[in-house]
Structures are given as C-alpha cells and as structure tokens.
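Excluded from the complex is one protein chain; the other protein chains are retained at their positions.
Then we have subunit A:
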Amino acid sequence: MKKPLLILALVAASCAALAQKPATAPVVATTTAVAAPTDPYTTMMTAAIAELMNTGDPAALKASAAKMERAASAKPQDWLPRYYQAYALLINVFQSKEDGDAKDKTLDQAEAALAQARRLGGADESELLVLRAYIHQARLGISPMLRSMKYSGMVNEAVEQAIKLNPANPRAYLVQANNVYFTPAMFGGGADKAKPIYEQAKARYAAFRPASSLAPGWGENQVNGRLKKYDTAIVK
C-alpha cells in the first residue's frame, strides 16, 4: 500500500514543480480513492493549513494570515483562503499579548476576510457562522466586563444558526461549549454545564468527514484537551 502512495506523491510533487512554470503543464486529474493533493494550489494550501494548525505563535499566525491572503490571490474564487485568513487572525487575538485596541483591529480584519469568504460561491455557511461566533467570543474576551452582555448572546445566536444549517458540524458544538464553559455558573454556564456539549462535540468529531482535504477540520484536539481536564479535575 505504501508504495503506490509514495509514487502518487512523487507524481504530484513533480507536477507541482512543473506547474510553477506558468501555464505549461496541464493539471493531472486523479481519480484515486485516496484524496491526494493533486494540483499545486492544493499542495500549497495543505502545507499552509498544516502550518497554521500547528502554531500558537502570534507572529507565525499573522504570517499565516498573510499567506492565506496570497492564496486568495492565487485562487480568487475559492472561499477557503479567506476563511483560513480569518481563522489565523482570530487565533492570533487569543494568543497575542497586544492591547485591546490592537486586538479589535485584528478582529476587524478577520471579519473583513470572513465577509469576503461569504461573498464567494460555494462557501460552507455553517462553518462561516461558527467562525463568526468564535470572533464574537474573541471580542468578548477583550473586555468581558463591558462586553459579555452583548457578545455572549451574539455567540449563541450564530452558533444556533450554524447548528440549524448543519447539525453535524462539530465545531459549532465546540464554540457553544466554550461559551458555556466560560460563563460563570451563576449565569447558567460553568464547567459542568459545558461538559455534555463537549461530549457531543467529541461524538460529532468522531462522525465528521471533511468535504475535501482543505475543508475546515480543526478543533478536535481542543475538545479532547478540555475533556481530559475534566478527568484530571476529578482525580484531584
């Protein structure tokens, strides 16, 4: 099994190399059962997404966002680069140590990218809504005292819509669970109330198959990490 895989990879890589000379080599369409990267765009996107998913460094996340913007220029009709650009900027806000104003500006850019993704055909509306909810959560996190009233509701509204559009989207449950988790128990939130939602998210992740190799697939580790914390908390 390994051998054909490797050969396939080799073919793909060579094609990629060839295709970098503008408009020379035609893209070979493969119809193998394995969803292998086939065109240079997909190859590069796969690498860029992997890079983005494996970093927590604010500078690297900004760089990732810039790369996704470049990807959008390479394939302007694809919604995914804009989606990941927004995602990278959003995660940057959670990781960075900048002040609130700077974070708000970054989130403005994330919202702009998300709006661009939305305008493009073929976008997965449910995933866009999850990201929107996540952005609201980031806004809330900048100043919980002042913003929780407004944004907590907006997070829920977006998540509920996302679930309505695609009940199988595990990320919707993840963001919902986070929203509950970080709401104090006295306001109807808390770790205990969030746990079943995390568990539901876990179940949805288990059943989840991304629409394509590039389609959003993040969040499973976060869910597992959270659920693991529950176990250790009990041990304590």
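Rule of thumb we're sticking to: a contact is a pair of C-beta atoms (placed from the backbone, for glycine too) under 8 Å apart; a residue touches a chain by one contact, two chains touch by 3 or more; residues count from 1.
The working rule: contacts and distances are computed from a predicted model.
Missing chain, UniProt name from the options "Acetophenone carboxylase gamma subunit", "propane 2-monooxygenase", "Outer membrane cobalamin receptor protein" or "Ribose transport system permease protein": "Outer membrane cobalamin receptor protein". Residues of subunit A that touch the chain left out of the display are 2-3, 6-7, 9-10, 13-14, 17-18, 20-22, 44, 48, 62-63, 66-67, 69-71, 73-74, 94, 99-101, 104, 109, 112, 137, 140-142, 144-150, 152-157, 178-179, 181-184, 186-189, 222.
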